[in-house]
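Everything on this sheet refers to the single structure shown next.
Every protein chain of the complex appears in place save one, which is left out.
Up next, subunit A:
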Amino acid sequence: MIQFDAVHKRFPNGTTAVHDLSLRMPEGGITVLVGSSGCGKTTTLRMINRMVEPTSGTIRVGGKDVTRQDAAELRRSIGYVIQQAGLFPHRTVLDNIATVPLLLGWNRRKARARAAELLETVGLAADAGKRYPHQLSGGQQQRVGVARALAADPPVLLMDEPFGAVDPVVRTQLQDELLRLQKELSKTIVFVTHDVDEAVRLGDRIAIFRTGGHLVQCAPPAELLARPADDFVADFLGAERGLKLLSLKTLADVPQGPAPEGGTWTLVRDAQGKPLHWASKDAELPVRPLRDSDSLLSALNESVASPTGLVARVDGDGVLTGVSSRDDIHQHAGRAHTEARVAA
């Protein structure tokens, strides 16, 4: 666990970056620090590995006060990923990843072997190890950055807008990969972003900061979206925060019935029973089948796009299990909202 107690950071030029911050970041969870630029979120993150020293207050990682430890040794025990990856351009990808093990005094062979193992963990091909960072795409460089941070298997991972500089498609991929990794590794992750959607997607808890370094609210995403502490938080989450809440709920509980036969539109399936498209006498419209694990938000979206208002549901193999109606989806969405808002 990472624990902030009454932490204050004032820079020499007089600006207060972090104001009286007390915060707990639970072990094995992703805590996302979010807020507009200049709100102190990055400073907060950088105080954890002493890249920035607090003016007052204490920060403990795993119960130990960080300022009582040697800064370099502390940093070797904490993974650190930054926005532009910050890879060493004169070292191969493999040697980049092996940085911390080598600093810890591992022999070169063991460090390289560990680095090769991590290439695979972050989804890179083995031959990428011999390349230089500039020969990789932005997304690949970020993966290397993550691999480098994980190399010595630190319990804590600090990520400072790690996916801020890649395009939206790659960003979504990287987010998925991070969630997959986190399922395996259960690190204590502190993640800084200014993107609310990213925060909602990744965070087990989200801490919202306001300019001047004030923490406004820290809560699980569903609670935050359903019950924002004040107007600032509500505004920051945006007008669609109701829909964002639905992105956290799954379709699993929505009832489904058999696909309709003989109406204006029929759902055409292939021999295995996989939905192909909606067809009428003289038109075809695409269908986007959903699984139980898909969100209520995507179900709502599909129900609007579907010509019948019906959403095709499939199992893990993509075979049709039934359809859900727009009304049922709507009803569930409403209920999810009410529950979230009245929950204590």
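Some points to look at:
Methods note: contacts are C-beta pairs under 8 Å (C-beta built on N, C-alpha and C of every residue); 3 or more make two chains touch, one makes a residue touch a chain; residues count from 1.
We take it that contacts and distances are computed from a predicted model.
The protein name that UniProt records for the chain not on display, among "Dihydroorotate dehydrogenase", "NADH-quinone oxidoreductase subunit C", "ABC transporter permease" or "Glycine cleavage system H protein", is "ABC transporter permease".
Touch with the chain omitted from the figure is made, among A:L103, A:L185 or A:L276, by A:L103. Checked against the full complex, the candidates A:T31, A:N49, A:S247 or A:S303 give a single residue touching the omitted chain, namely A:N49. Considering A:F4, A:Y80 or A:F236, the position touching the chain not shown turns out to be A:Y80 (whole complex). Remark: the residues of subunit A touching the chain excluded from display are 49, 51, 72-77, 80, 82-90, 99-100, 103, 132, 134, 148.
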